[in-house]
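Note that one protein chain is taken out, while the other chains of the complex remain in position.
Per-chain residue numbering starts at 1, and chain names A and B are given in the order in which the chains are listed.
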Amino acid sequence: MSTAPLLQVNDLKKHFPIHGGFFGGVTAKVYAVDGISFDIAKGETLSLVGESGCGKSTVGKALLRLFPLTDGQVILGGTRIDDMPSSTLRPMRRRMQVVFQDPFSSLNPRMRVRDILAEPIRNFGLSNSSADLEARLVALMDKVRLPKDAINRWPHEFSGGQRQRIGIARALAGEPDLIICDEAVSALDVSVKAQIVNLLQDLQKELGLAMLFISHDLAIVEHMTHRVAVMYLGKIVEVAPRRSLFGAPKHPYTEALLSAVPQPTPGIQRQRVILKGDVPSPINPPKGCRFHTRCPYAFDRCRVEEPVLRPIADAMGEGHVSACHLHDRSAAENPLSGAKGAALLAVG
Amino acid sequence: MALLEVDALQTHFRTPDGINRAVDGVSFHVNAGETLAIVGESGCGKSVTAMSILRLIPEPPGKIAGAIRFNGKNLLEATDKEMRAIRGNEISMIFQEPMTSLNPVLTVGRQIGETLRLHQGLSAQAAEDRAVEMLNLVGIPEAKRRVREYPHQLSGGMRQRVMIAIALACNPKLLIADEPTTALDVTIQAQILDLMRDLKHRVGAAIVLITHDLGVVAEVAERVVVMYAGKKVEEAPVHALFNRPRHPYTQGLLGSVPKLGSSLTGEATRLAEIPGLVPSLKQKIPGCVFASRCPHATDLCTAIAPALEEKAPGHVAACHYALREGALAA
Partner (left out) sequence: MSTTTLPPGVNAAVPMQDIMPPVRARGGALGFLRRNPTIAIGGLLVLLMIFVAVFAPFLFTRDPTSLAPALRTREPSAQFWFGSDMLGRDIYSRVLYGARVSLTVGFAVAICASAIGLFIGLISGFIRVADSIIMRIMDGIMSIPSILLAIALMALTRGSVGNVILAITVAEVPRVARLVRGVVLSLREQPYVDAAVASGTRTPVIIIRHILPNTLAPMTVQATYICASAMITEAILSFIGAGTPPIIPSWGNIMAEGRALWQVKPYIVFFPALFLSITVLAVNLLGDGLRDALDPRMAKRL
């Protein structure tokens, strides 16, 4: 840990006001992201997982400054970008690019592939001649394994998987250090999904990219990532290296999430934690631990005191932190201790 | 006799630039009380197959041919009135999107009661009592109060439970579930899958589960039909299909899905890809529909479409090479 991380996020908050009443004043707030911190090293993949409405996509958009932040710091390559005026931010945007979920709405239907890919190159002033621009465009198409002659076609002439490749090429056009993949493979069919996952992994190795991989698909996340952060109702509840999280999850929510994933292996006997009820509203999140309303292990302290992320002593990997009061007690009275977490995943 | 027999089903659509052969010669059967899954990627014709069984395909531009025998009666020859008596009563359906499938201006109780009053002639009071009973069955707490609520007051998972309650209200013999958990979060999906498994034992309806999610198939189904480009390419009991897939498409599909726990076992770090794209259904394909993407394809495959052959007891696949070489390199 001698070098500073590529991206550092400190206590990021994004609250969306709800306007109502006769004068259109703010009547309530959606606590979409409510104080989260993490960092990403150069060339590392951090995955942000959680169910819909947990705020994971809001985090991605907030980092990209697609809307102003409520609070917190975002430090990219040693420079604070959260409070930058948009004119100074614009050249910084090159270092952080995005790939969205929907391959259909993420490309402007009235622009040719050529213009879609040339836009970031021109904006960031990366090429000084039209020959250089052309060479860059050809190289981009090559990187995402699309035929060169496809560059003069329109988005609607491509299939979903091919469009997602174009989206990836656009993200690469600015030669970024970090790519935010906001559910980038979720809308794709199984066989195409594998193609895009492999492409992203190859590109990461080839270009040394860091990635923030926002997804709800835990099997894909496990396949792709180095570290995982689990979000629930606007908070990070657990961060751990891949093996440590998938091998021995420490937060009851992570445990339930993992056990809920249907496995493509018929007849396996798994101990399943089926959560009761639904995710509470982010307009009025529960007091104390936000998960206590659904947690099978909740006790009195959980209802009043909000747990902080604490390092886990008996974790499988380095840097495993979890926000749960259970880990603040001695191991003897901890219902989660021992090999039970790992047993949840023992396959067949 | 099987509860449902689908024989050489063809559902084609007329479009301005050609005939879309969405389903082209699909046959399968469902036994009473059995769960059959139909899997495939988008555009393979699995949803059109489901809609065709209930004759929910608009004609024109669509047209259905073949035979769909339910309890021995060919539904394609049934009158509209007979179909109405069957839909929601003997065969019912659950859709993917629970919000748009419910009427937003009617209470949940009314919507469950509606089918009961229509098909079974219950009185308003009896229908409401039964609605409460159904909500209890699908695990909705405080059913007496919920029965008077509107769909927007319920969460996504609750709405899908209500959809299941409506579908099961008349004790159907067959339930067609079209991607019932795709729109739901994974913890809610686990609840709904659990509910469906539990209800199957209690209610005893046969289920046709349409899905693209192999994990869901492995958890719920007993038999599986794999569809590709409007054709059935493989059918097998669930264990046989996952343990020894015979068709190269099924093999490719299984290889492209990562398994949870892969980081612990240190399995291969690269997913298997199926190269290329699904062929257009508007062109007639003379040979095997999968030949253009198949790693094992030969001239024989592009020239002659393989018939479905029984490769093992109860395990059929449409591939020239699946049997001869024993097993293809997986």
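Heads up, the rule we're going with is that a residue touches a chain if its C-beta (ideal position, glycine included) is under 8 Å from a C-beta of that chain, and two chains touch if they have at least 3 such contacts.
For clarity, every value in this text was computed on a predicted model and none was experimentally measured.
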From B:A85, B:A126 or B:L308, the answer for touching the chain not displayed is B:L308
Option touching the unshown chain, where A:H15, A:K56, A:R93 or A:K235 are the choices: A:R93
One chain is left out of this view; which of A:L66, A:I283 or A:V304 touches it in the full complex? A:L66
Interface residues of chain A toward the undisplayed chain are 61, 64, 66, 90-91, 93-94, 96-98, 100-102, 105-111, 119-120, 123-124, 167, 170-171, 173-174
On chain B, the omitted chain is touched by residues 8, 10, 12-22, 24-25, 61, 63, 65, 300, 304-309, 318, 320, 324
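Definition applied: only the chains that are shown with their structure count from here on.
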Distance in whole angstrom between the CA centres of chain A and chain B is 31
List the residues on chain B that touch chain A in their complex, please. 41-42, 155-158, 185-191, 193-194, 212-219, 221, 238-239, 242, 252-265, 269-275, 277
Please output the residues of chain A touching chain B within their complex, sorted ascending. 51-52, 159, 161, 189-195, 197-198, 201, 216, 218-220, 222-223, 242-243, 246-247, 256-267, 272, 274-275, 278-279, 345, 347
